[in-house]
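Handing you this structure, nothing more for now.
Some chains have been omitted; the remaining ones sit where they do in the full complex.
Order of writing sets the labels: A, B and C. Residues in every chain begin at 1.
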Amino acid sequence: MAETASVTFTLVITGAPYSSQAPQTALGFAQAAVDAGHRIDRVFLYGDGVHLASALCAPPSDETNWSEAWSQFLADHSVPGVACIASALRRGLVNETEQKRYELPAANLRAPFEIAGLGEWVEGRIKSTRTLYFHAGD
Amino acid sequence: MSTLIMIDQPPYGAWTGREALDMAFSLAAFDQPASLLFTGAGVNWLRQAQEAGGIGQKSVEKNLSAAPIFGIEAILADRSACNTYGLDENSLIEGVTLVDADAVLLTNYDHTAFAG
Amino acid sequence: MTAIKTLHILNKSPDHPRAAKCLEMVSREDGLLLIGGGVLFLAAAKLPDAGKLFALSPDADARGLGHLTGNASAVDFNGMVALSLQAQRVISW
């Protein structure tokens, strides 16, 4: 097993908040990994998982806002959060760059999430000690 | 014009079950008769002693206990699915009626729907 | 420390077709960690007999199955992180 200090994780989230438990389970895992002294190399949102990066979620006040909780975690631990560009454009998740490029009426990506290609996933896969996937369940 | 709302997905992993409940409550609020039918892995909604605080959700048990207050006519559960998941009188929440979820049951309702 | 070749993380209920395929592909040298809807295997008669069986306790508790771990070991998120590193590989179903 690798030295604790050098253990890194890439987390891939493919399930959307409120449709699936994937973002919640991933956050529990990420928090425990950080608590154990490990590093989260990056979080990659794919497929329906890109909805986690929305700045416009407004769940009832007695429910957790998972987009907000995740952005807070990313900011607190300086972890890059990347939404796959192809998944994001199909599903209506855009930053200001893409808003301009496609002449859309608004941008809705929540900082510090960024938009990039699958190459980010491939790089995480290669560099991290472990890559874990958090899919929608049933 | 009675409606049967079916729930076949287990609790917590997806939101469709909660949204099915909202459909039933909404019908009742507009004085439209509504019942709930739990089948397949959906019967796990009906287990006693759910503690969902650890996953940052509200217990669906609490949601369901509001059903009679909202005016839901019946909470039905498929007998064979309950057997599959080890649910019996001792482990089911109160107010559940066991039924055989078959073609005959459906004929009692004008409208049958899933939330997703 | 437990030797686990592949850690299979299953978040689908026994009714889901991917759950059946997962159980087909688990070997006796592997570990199976039930999370999400996967913990419903703890209630179903057909409890899988993987080499080593684990269940994520917050998910089991949520579904009223915290006491029912049978031959499964309860783990929390810290345990899940540790398992993912003990295993040589991880597959999320």
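Everything below uses one rule, namely that contacts are C-beta pairs under 8 Å (C-beta built on N, C-alpha and C of every residue); 3 or more make two chains touch, one makes a residue touch a chain.
Quick caveat: nothing in here was measured; it's all calculated off a predicted structure.
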Q. So how many copies of each protein chain are actually in this file?
A. A x2, B x2, C x2
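To be clear about the criterion, only the chains that are shown with their structure count from here on.
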Q: Find the geometric centre of each of subunit A and subunit B from their Cα atoms only, then give the gap between the two centres in Å, rounded to an integer.
A: 33
Q. Counting in whole Å, what is the centre-to-centre distance of subunit A and subunit C, each centre being its mean C-alpha position?
A. 24
Q.
Taking the mean of the CA coordinates per chain, how far is subunit B from subunit C in Å?
A. 27
Q: Could you tell me which residues belong to subunit A and also touch two or more other chains?
A: 21, 25, 28, 137-138
Q) Residues of subunit C that touch two or more other chains: which are they? A) 11, 13, 15-16, 36-37, 58-59
Q: In the complex, go through subunit A and note every residue touching subunit B.
A: 18-21, 24-25, 28, 62-64, 136-138
(Q) Under the definition above, what is the set of subunit C residues touching subunit A in their complex? (A) 9, 11-13, 15-16, 35-38, 56, 58-59, 76-78, 80-82, 84-86, 90, 92-93
(Q) For a test of understanding, state which residues of subunit C touch subunit B in their complex under the given definition. (A) 11, 13-16, 36-37, 40, 43-45, 57-59, 61-66
